[in-house]
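Right, one structure below, let's go through it.
Only one protein chain is missing; all other protein chains are in place.
So, subunit A:
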């Protein structure tokens, strides 16, 4: 199964959740948000959100500068 994460292709060998994938990329940290296929995924669903073939994942950081 192939996904895109921040515009890079990734091959996943087994079914995984968003939280597990982010942890494997050392990206599970505070002050970030994640969208799959342009839909922001609520934080409380990261543990149960499955990744599917062709998903495009975008991670972005909270910014406060004004």
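As a convention for this text, a residue touches a chain if its C-beta (ideal position, glycine included) is under 8 Å from a C-beta of that chain, and two chains touch if they have at least 3 such contacts; residues count from 1.
The criterion applied here is as follows: contacts and distances are computed from a predicted model.
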item	value
The complex's invisible chain, by UniProt name, from "Cytochrome c oxidase subunit 2", "Branched-chain amino acid ABC transporter permease", "Molybdopterin biosynthesis protein MoeB" or "(Fe-S)-binding protein"	"Molybdopterin biosynthesis protein MoeB"
Touching residues on subunit A - with respect to the absent chain	30-33, 35, 38-45, 58, 60-66
